[in-house]
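Below is the structure I would like to discuss, written out as structure tokens.
The complex appears here without one of its protein chains, the remainder shown in place.
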Amino acid sequence: MSYERSSGRAANALRPVRITRGFTCHAEGSVLIEFGRTQVLCTASVEERVPPHKRGSGEGWVTAEYGMLPRATHTRSDREAARGKQSGRTQEIQRLIGRSLRCVFDLKALGERTITLDCDVLQADGGTRTAAITGAFVAAQDAVNLLLAQGKLTTSPIRTAVAAISVGIVEGTPLLDLEYIEDSACDTDMNVVMTGVGGFVEIQGTAEGAAFSRAEMDQLMQLAGDGIAELVRLQQVALAAPLVKR
Amino acid sequence: MSYERSSGRAANALRPVRITRGFTCHAEGSVLIEFGRTQVLCTASVEERVPPHKRGSGEGWVTAEYGMLPRATHTRSDREAARGKQSGRTQEIQRLIGRSLRCVFDLKALGERTITLDCDVLQADGGTRTAAITGAFVAAQDAVNLLLAQGKLTTSPIRTAVAAISVGIVEGTPLLDLEYIEDSACDTDMNVVMTGVGGFVEIQGTAEGAAFSRAEMDQLMQLAGDGIAELVRLQQVALAAPLVKR
Amino acid sequence: MSYERSSGRAANALRPVRITRGFTCHAEGSVLIEFGRTQVLCTASVEERVPPHKRGSGEGWVTAEYGMLPRATHTRSDREAARGKQSGRTQEIQRLIGRSLRCVFDLKALGERTITLDCDVLQADGGTRTAAITGAFVAAQDAVNLLLAQGKLTTSPIRTAVAAISVGIVEGTPLLDLEYIEDSACDTDMNVVMTGVGGFVEIQGTAEGAAFSRAEMDQLMQLAGDGIAELVRLQQVALAAPLVKR
Amino acid sequence: MSYERSSGRAANALRPVRITRGFTCHAEGSVLIEFGRTQVLCTASVEERVPPHKRGSGEGWVTAEYGMLPRATHTRSDREAARGKQSGRTQEIQRLIGRSLRCVFDLKALGERTITLDCDVLQADGGTRTAAITGAFVAAQDAVNLLLAQGKLTTSPIRTAVAAISVGIVEGTPLLDLEYIEDSACDTDMNVVMTGVGGFVEIQGTAEGAAFSRAEMDQLMQLAGDGIAELVRLQQVALAAPLVKR
Amino acid sequence: MSYERSSGRAANALRPVRITRGFTCHAEGSVLIEFGRTQVLCTASVEERVPPHKRGSGEGWVTAEYGMLPRATHTRSDREAARGKQSGRTQEIQRLIGRSLRCVFDLKALGERTITLDCDVLQADGGTRTAAITGAFVAAQDAVNLLLAQGKLTTSPIRTAVAAISVGIVEGTPLLDLEYIEDSACDTDMNVVMTGVGGFVEIQGTAEGAAFSRAEMDQLMQLAGDGIAELVRLQQVALAAPLVKR
Partner (left out) sequence: MSYERSSGRAANALRPVRITRGFTCHAEGSVLIEFGRTQVLCTASVEERVPPHKRGSGEGWVTAEYGMLPRATHTRSDREAARGKQSGRTQEIQRLIGRSLRCVFDLKALGERTITLDCDVLQADGGTRTAAITGAFVAAQDAVNLLLAQGKLTTSPIRTAVAAISVGIVEGTPLLDLEYIEDSACDTDMNVVMTGVGGFVEIQGTAEGAAFSRAEMDQLMQLAGDGIAELVRLQQVALAAPLVKR
């Protein structure tokens, strides 16, 4: 007999996903993405310069920063700006988001400009990094669309979509898209990032308690693949709608 | 002839104010406050402990932290957590918010617990610190209401409301509630914090260009007093509605 | 019946003010200013370069830094250099000093050079920031006089003097130039910065306990105006004497 | 036709592995591990206290820190102690080592003490994190053996071995144990951590250029599994020899 | 023919030394010491607690901190508090001052209290560290005298005086008490710390250009010994006068 999820969600079901484009007004792309109660504001900022290691290369750069509001969580956590440094977890996550987005960009086609994806968690209930990647892609697409509309780009540097989901095994049951309570209880936790055409970009699996087997891993990969395909479809639906600036 | 404001706003008019309670789900109080396009998320977190200087005093503590998302502004600003320190401006603002809220709290009546007000700017268009104070009060009131409902407090430690507004002189015209473009152009800029019964809590006036006269100051104080009275009324309206948790 | 001040000082009296020019030998301007037992060493340093935001603008820059020796106070406080950061209070004060001085400077007339005002408190007994502003002006004037004497400037970029004083209400009595014991006990505390011709540069009023009324504020502004007029006269007297380098 | 490795190494071959126990004299466990030219000094330090989150829990803690000597690499990199912070990469790696080791420890059986694994790279040629995990396990085993010999533990808290290896695809060829030149050129890079009984502890796969397919992933997992089985055997051989303190 | 010093000073002569006790009012000991144009404010602060490594030991602690006002020097140097860290030079000097003072203290006789010596350079012209040590001793003696007068100590924990001087070789001439211009030009620079009874506490000699010989070293030691004997006499003279609090 398997693990019972909250609200009767099926083991292979995503939480309700909501993608709100144009959430704030200044950024070239601005998306509020919600995976259930997890809410992440993803903005894409375009700057007409590149970091030192890309100067004069003719290539652009795509990078990400991640943050969590102090009271995005059940109990208040310290503000990283006040503590004076970003935690190892924060750095790990923002490096993951950056790599994931760069993987679907043709940096040559982007030209010598930088797109910075700021992913700030307003409310956390598990899966903030996967929501961030999925939302950041939509924000990046909006920023690229703007560059195309402005004539700064003539062809899109985006090769395909990218999205991410978490999977895990809780009390023996493989589950898609863990919420916080499941994440805390799981034996194995895996974050999977895939492209719009089903290629793997990142796999990060961690045994929290006991090690996991090859068979379990295969189950999780299957779940993740199906979930990401659905997320990519939802990104397309969101992007097909006209962008209404607030 | 006087300065023409955007959208035909009168010199003594506030921008549209929107106060959304229960904006996020974990905090004891969570308010999104909007002054026109300025949006600040104010959360009130209750912790059953006090900082060292209050331990054993029988008194509580009320404090504030302030932040701005990197792309809350027209051009992206550095993330303070990544830079490794809060700017002087950030510290100045969060100290102001903290003092303003403490002024209407009876710390003895609060008991040995801390209320931390996190004010995070999602979108900036001038007046972020005044919106933060005005919204933080509503969040603090919701947190106190919860403590009363839980029986942790029997009488409210809040003595009166507190709200804040900016005023300034632009091209010779005294204006209420400056938006960013006005703030950049103004000769004199003043932030005023007042209680629900019309007492002054803080006045911070700065001559940006030429010094200002006593007569100008009196005009600004009048404008601010009327504006804050209206804000206090809007706080009451917002608090009178039932709190719907999202 | 009103509050009795130490040494029988009148409510509207300044403490003895002493301005010693040429206190140290290397700086272009070097002033020890004393408001009673408060002693602040203010040096003006001229550098023939400007910060990035002014480069190529044809304008100069005036800025300030503030510090307190660890044992300037009753009990030793941590050395900020050892702690590795300046407190919010320090940053707030040095920003105030910088704005106040810039307000009386014509940055165009200064040319692309920087004047840095270092205000270091040797001994503290209340009013360190107002003494710092008042003394920094004298140091800045000495530095400008040197630039004129050296032919680096032909007309003075200083438009008028600037000075500052604190006022406050202690046990119902409005007082001028609070010393530490009064500052700790006051209900309302206000720092006022004015030019040599009576214009307001900065007003920062804070209710420490109860909020203050408009009538109280008017009384404090009056006291401050008179006190600053006297300080400006004392600055002129000090500057009229020949500068004796030690 | 497949990628030609240096020294004619087979695609599925490890580099020569050397494990020197007792490399330094003070630590409870001290191992120099070499994967070809990659050399990592792994020390295990036992302290009879635990971090705050474990105090009073009856459980111990196992953690890791990672560093690289400035000239471990082809060109000198900045010393992290001089720069004043650890890079995101360093933090990511030391968190990985810590999780990997904890996964094979019964923290209850360890008792309230901490084992810290310091992994310092003396010479780098790819695979430093996998060498670190593999060597840290041997150092940890030596430290546990010492605790058993001293009677501080009566049964070993180590449940099984843990070891790690990198795999990747270079020019279409799946390779085991990448050296630096291969790592720089690879399309997909995966670090795999497994227990002595073949369970997965961590999988971190990253597409450097193009995304990778499920079939590629399966090949890499196979390679890694075989490689780790060999590493576990080498750990056993090393641990079977008497420990000679230098 | 030998090096000609400014103001016709003899090679073996100190600059004029001035020791002003009670320079500031709050500290338990407060001394302004001047070696020619070098001015250092040395305060001794007594706190009735000790750092962790001395808690419960029955012994006290004596420590020092050193700083330089930004414009103590010819050209303005960065404020260490603003830069966020103390330079290596600052740390080296404050460690030297601390060790030198501890060497003449019986920490057992001091009891579990700390004396912190803050040495802040108001004006620099070479020899700031030696002036700091010489002045800090006088401040420490005043603090101890106060503890004796208050009955907190019954016998003095100070075993003997301590003083310091610099010596060096400039253009082949051994000189006592180098001023800045001599210090910049010297081949060999030595700081010597000795007790009131002629024992060596610290010797720090550095060849700036060419290495120095044993014979040169002997000459410098002789010069230093004579100079310190004179400084110890001047300390005694200063301490023999009644302390007038300002």
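By written order: A, B, C, D and E. Residues from 1 in each chain.
In this section, a contact is a pair of C-beta atoms (placed from the backbone, for glycine too) under 8 Å apart; a residue touches a chain by one contact, two chains touch by 3 or more.
This structure is a prediction, so every number in the text was calculated from the model and none was measured.
The missing chain, though absent from the view, touches D, E when the full complex is examined.
Among D:N12, D:S45, D:T160 or D:Q219, only D:S45 touches the chain that is left out of the view. Screening D:R18, D:R55, D:K85 or D:R233 for touch with the missing chain picks out D:K85. Looking at E:A11, E:I203 or E:A229, the residue that reaches the missing chain in the full complex is E:I203. Residue-level contact of subunit E with the missing chain is found at 85, 88-89, 91-92, 94-95, 99, 103, 190, 194-195, 197, 199-207, 210-214, 217, 221, 225. Where subunit D meets the missing chain, the touching residues are 24-27, 30, 37, 39, 41, 43, 45, 47, 65, 67, 69-76, 79-82, 84-86, 90, 116, 118, 120, 122-124.
In the analysis below, only the chains that are shown with their structure count from here on.
Of all chains in the assembly, those touching subunit B and also subunit E are C.
Touching subunit B and subunit C at once is no chain at all. Once the centre of each chain is set as its mean CA position, subunit A and subunit B turn out to be 32 Å apart. Computed centre separation for the pair subunit A/subunit D is 29 angstrom, with centres defined by C-alpha atoms. Averaging Cα coordinates per chain places subunit A and subunit E 59 Å apart. Taken residue by residue, subunit D touches two or more other chains at 85, whereas all remaining positions touch fewer.
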